[in-house]
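With one protein chain held back, the other chains of the complex are shown just where they sit.
This part shows chain A:
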Amino acid sequence: MLELEIDGKKVQAPEGSMIIEAAALAGVHIPHFCYHKKLSLAANCRMCLVEVSKAKKAVPACATPILDGMKVFTHSETTLDAQKGVLEFLLINHPLDCPICDKGGECQLQDLAVGYGSSSSRFSEEKRVVFQKDVGPLISMQEMSRCIHCTRCIRFGEEIAGVMELGMANRNFHSEVQTFVGRSVDSELSGNMIDLCPVGALTSKPFRYTARNWELAQRKSVSPHDSLGSNLNVQVKSNRVMRVVPRENEAINECWISDRDRFSYEGLNSDERLQKPMVRVDGALREVEWNVALDYVAHGLKDIVKTHGAASVAALAAPNATLEELFLLQKLTRGIGSGNVDFRPRRRDFSADAQRAGIPWLGMKVAEIGALDTVLVVGSFLRKDHPLFAQRLRQLARRRGKVSLLSVTKDDPLLRLFAQVTVAPAQLAAALAGVVKAAAQIKAQPVPAGLESIEPDEAARKIAQSFVDGKKSAVFLGNVAEQVDNATQLQALAAELGRLTGARVGFIGEAANSVGGYVAQALPSGLNAYEMFAQPRRAYVLLGLEPELDCHHPAQAIAALKQADLVVMLTPFKHAAALDYADVLLPTAPFSETSGTFVSTEGRAQSFNGVCRPLGETRPGWKILRVLGNLLDLPGFDYESSEEVRDVVLPAGTNFVTGLDNALTGAPALAVDGRFEGLQRVAEVPIYFADSLVRRATALQKTHDAGLPAARMNGATAASLGLSAGASVRVKQGQGDAVLVLAVDETVPAGCVRVAAGHDTTAALGDMFGMINVERA
């Protein structure tokens, strides 16, 4: 610790800190624009110039390391003159259009202009005009004349998002921030640049001109998308969500959120919102009153249980339903005597359920990722599935951590990888087994049974060596690793690698409540999420789910639903496909209109309140299920609040749930055989098709990431089929098919066809990683 004096106050700060940080410790604010605690130092705005003892000129507080005994004067004449000078320079070419600027009211330049600016300007020349740029549907660069060249957006792209999409072109007074010619900003973290911009140069396109920020009520919430549980501030005006911005939480999302978290709110205001319950009468869905709809459901379920038995009822929830909803859904299902309940519709392999030592989770706190030195991510579209998790690994890689990726496509995770292995889904286990065997060989341990025939290749040995060398290492299983046919085997192999090298094993987790569903016991004691469609039931209760887009085998799910006598959907949206098979639609509140709890991948239970009133006659899911329980005469459905429900699941005051354990109690067979014949499908769930809310976020749907799915395969595979890029092809799985455009994509491994799930055009297909046929359409 060094001791210095700031404005006469003695301050202690760690060696190596900058003056601006030491001042912050002392509660002294030094004005700045380009400085940001998460970005590299630029020292280009010069707003933080301060007078320092023994220095001839004012120094930038953001880039000047403190010295013992240093004296800093943040309000001296020299300091103020320098700062006023800089502010004058910044303002001369800044259009003073605050009254029509979206940033007005939350603008750093505006705030400082009040503090340091003069009431009139000495500048009487012509102001600079900077031409607007179109960088895509999310960020507006309409008023680039406002830019003060702080380069925060540029540094964010390079350092945090991992891709330099913006840069400073030209020089001198003609410098301007722009993209590469004709390119847009496509990073899945791009929206953070809007927050970073200290002026109104980068603004949110969807939010633009819809509200003034002082009209907005700011309410806390939690992201319903990925498993990180990003903290949000949801801004509401007249009972409508207008904007979502990050709520800083260093342990979770730091000060960032992904574009999916930020812009998905547009789905909340979608025209497809269901506002009144609907029941199928004479073949058509008609709007009815709540009591009619609920009576219909209760009677329907009772009838089916009576005539076909309780086992003919199945319930399936989306993994981003709240903990309370998941708990009540399983309680209700079990209450009527059925064990067919699940919350993992995209899973195929459930054999781990019988062997789990506890609840699968990340295996560590999110904040601990930064302290790792060696990481292997298995089976993940890392950057698109988990944008901020990928960001943490990117920072790790920047600090020379060894991050390797073993997955089913060679997508660029925009981080410095130590090794990248890309194999067909069927070979994933064999590739991981190679790493396990290599680790055993390096450690001179007996080769685990079943891996005798595996021959580790050079990449496997390289990764294994990094794990043997690593002091703090971890294997993370991504979404693909959970969705493939042999997920349990991958888990067992990861555990084996952990046993051999001391690495920790974790699941990144698919959705907001991927851990919470286990906590709520929304798990099958009868048929699981796959079996309940493979063996069609008479009645289905679906919570927050769009089965043709959210299930592992959508064709099978739809077939089962179409033959069922009763399909009850608790959903915020009225979507076209459901009109075919649903018998009852109950308007259920999305995350913004209900209280609830998400348990993130690190086991952190985060409860939130609704940020606005439910739309129309929408009701919170927990209330609907509670009343249904009453109507079905089930005991223990007397909850008065969602908190009461939560307190049954989690002891009051729980921050982190207990019972987390990734170990397998049984000894699953490790023997792997990576051979496969024909073509294998590789199905990613594109980032903006991942759940029902984001599918309706109009701006996100205009991004490149939301493009139409294509049949992607590498050149050799296409050639072996006698097809070329741009051809219209029919892809078939079982009875279902889809007509897609063939795209030649060398990131897809040989023998594989990458066809996205989660999209209407591919909803008739089968297993996400099943065999697939491709023929000329």
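By definition in this document, contacts are C-beta pairs under 8 Å (C-beta built on N, C-alpha and C of every residue); 3 or more make two chains touch, one makes a residue touch a chain; residues count from 1.
Quick note on the criterion: contacts and distances are computed from a predicted model.
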Subject >> Candidate names "Benzoyl-CoA 2,3-epoxidase subunit BoxB", "Carbon-phosphorus lyase complex subunit PhnI", "NADH-quinone oxidoreductase subunit F" or "Phenylalanine--tRNA ligase beta subunit"; UniProt protein name, chain not shown >> reply: "NADH-quinone oxidoreductase subunit F"
Subject >> Among A:R122, A:K471 or A:R675, residue touching the chain not depicted >> reply: A:R122
Subject >> Chain not shown: contacting residue from A:C45, A:I336, A:L527 or A:C612 >> reply: A:C45
Original post:
Out of A:K10, A:K56, A:K306 or A:K471, which touches the unshown chain?
Top reply: A:K56
Subject >> Which residue of A:S175, A:N233, A:Q355 or A:T761 touches the chain not shown here >> reply: A:S175
Original post:
If you put the missing chain back, which residues of chain A would it touch?
Top reply: 41-47, 49, 56-58, 60, 63, 65, 81-82, 85-86, 88-90, 92-93, 122-123, 125-126, 148-149, 168, 170-175
